[in-house]
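Next up is a structure, given as structure tokens.
Note that this complex is displayed minus one protein chain, with the remaining chains in position.
Per-chain numbering from 1; labels A and B assigned in written order.
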Amino acid sequence: MSDSTVSHARQRRRRAMLWSFAFILLLSIVLPLGYALAQSGGQGVQQQQRQQMQQQQRFGQERATNPRSDMWRDAREGQGGFTTQTGPYVTNTMISNTGETWRQFRMGPLITYGGYLLIGALVLVALVFTFVGRIKLSHGRAGMTIQRWKPFERFLHWFTAISFILLAITGLSLLFGRSVLIPLMGHQAFAAYADVGKVVHNYIGPAFSIAVLLMIVLWVKHNIPNKTDLKWFAAGGGIFGKSHPSAGKFNGGEKVWFWVGIVIFGTAVGVSGFLLNFPLFGQTRADMALYQVIHAVTSLLWIGFFFGHAYIGTLGTEGALEGMTTGRVDVNWAKQHHDLWLEQELAKGVKPLPAESASASAGAVPPVGQPSH
Amino acid sequence: MPYKAMLVALAVTSLSLLTACDQEVVFHEPGVYKGKHDETATQEAAQRRQDQLRERAMTGMTDR
Partner (left out) sequence: MARMKFLCDAERCIECQACVTACKSEHEVPWGVNRRRVIVMDDGVPGEKSVSVACMHCSDAPCAAVCPVDCFYTTADGIVLHDKDLCIGCGYCFYACPFGAPQYPQQSAFGVRGKMDKCTFCAGGPEEAHSEAEYVKYGSNRIAEGKLPLCAEMCSTKALLAGDGDVVSDIYRQRVMRRGGRPQTWGWQAAYGNA
């Protein structure tokens, strides 16, 4: 009884503290702003007057500062001047200070820790494979298969998968090629390869981004997080431990890959890549350097994440890959990994077919009596 | 306090990022180039024309 009142009082006190803190913060913003607004009256007029005053000061005899030092200060700070030369890469600044920052970041943390990240991700996958091993079908194969992915979904998956790998290889070559590939291939061969690689990267990139967008639209309805996912994570996803947590069409891990990998990383990489690919919207050097940083950091994280996804989909789980290659999965596999989805499909009246008839017509042609859409 | 932990983690990562930054300045290594050979970039060529260029600068650049 007394315990609860004490905690109640404490809670009330804490809430009051929080609110008063928020109130003080609000006042500290509003009061000076209100004062400034009241002082300034009409903002536009004020600004014009100030500009005029500045002009007068510039030409007048009395000035607060030396015009010569003003000019050199502006030049050092990277302020623009006037130039008669024209061209897409002509800039009117004498000196740009962001380049050195970008160079330090790219040649330092990005290359060093980016490399460690990729190696670390590969080592982690190898460790999981050696110590946890392949997740076997616990009851063997049922011999009956059920459709999991429609042909269009499979096409989309493999289109993005192949272009992702091509983009990753060409992109990583540009970042790590100088330290890894040039000693192996020599300058001439690497330059020839990088030239082709750049073109491949620039042309596949936009197509890949569009496919990623389609993927998001196509699969978002299966990826709404729910309580089942929490239980799935609590059970270690069935990778760590013996249990087989239940899951719908997409399990918790697949949902993380969808939201973090495809939605967040995909958007960041796609947008920054688009801006880097088409320098036609008035991007400055500083902007381009920033986009390059965003593009490289998210891509590296994405590639590291992709190692995990590729491992689980191929080596890590028995019977998972055939879902994406043939479109059909074994019923026992579905029961083990996506039980809720299997129940749903069976309730919808989808009949599992014997594996032979399905595999005979594997590929693009759906089995007889199974409409593809 | 996950918020505090997050702040600490952020601070630690941003500080550790600095450890990869290089303060060393790479002054130019003349003639060290792994690509195509450039005859006029070598030490000997530079030595040969050093006086010529210096004289040129003294006569061409000073105020007349």
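Throughout what follows, contacts are C-beta pairs under 8 Å (C-beta built on N, C-alpha and C of every residue); 3 or more make two chains touch, one makes a residue touch a chain.
Note that the coordinates shown come from a computational prediction; the quantities given were computed from them, not determined experimentally.
Enquirer: For the chain left out of this view, which of A:I135, A:L175 or A:V331 touches it?
Expert: Residue touching the chain left out of view: A:L175.
Enquirer: Of the residues A:M107, A:L124 or A:L218, I need the one that contacts the missing chain.
Expert: With A:M107, A:L124 or A:L218 as choices, the missing chain is touched by A:M107.
Enquirer: Using the touch definition from the top, which of A:Y113, A:W149, A:F164 or A:F190 touches the missing chain?
Expert: A:F190
Enquirer: Under the stated touch rule, tell me which residues of chain A contact the chain that is not displayed.
Expert: Residues 55, 58-59, 67-68, 70-72, 74-75, 79, 81-97, 99-100, 102-103, 106-107, 173-175, 177-178, 182, 187-188, 190-191, 194-195, 198, 202, 277-280, 285, 288-289, 292 of chain A touch the chain absent from view.
Enquirer: On chain B, where is the contact patch with the chain that was removed from view?
Expert: 25-43, 45-47, 49-50, 52-54, 56-58, 60-63
Simple rule for what comes next: only the chains that are shown with their structure count from here on.
Enquirer: Indicate the whole-number Å distance between the mean C-alpha point of chain A and the mean C-alpha point of chain B.
Expert: Using C-alpha averages as centres, the distance is 34 Å.
Enquirer: Could you list, by residue number, the parts of chain A that touch chain B in their complex?
Expert: Against chain B, the touching part of chain A is residues 104-105, 107-109, 112-113, 182, 186-188.
Enquirer: Can you list the chain B residues touching chain A in their complex?
Expert: The contact residues of chain B facing chain A are 17-18, 20-22, 34-35.
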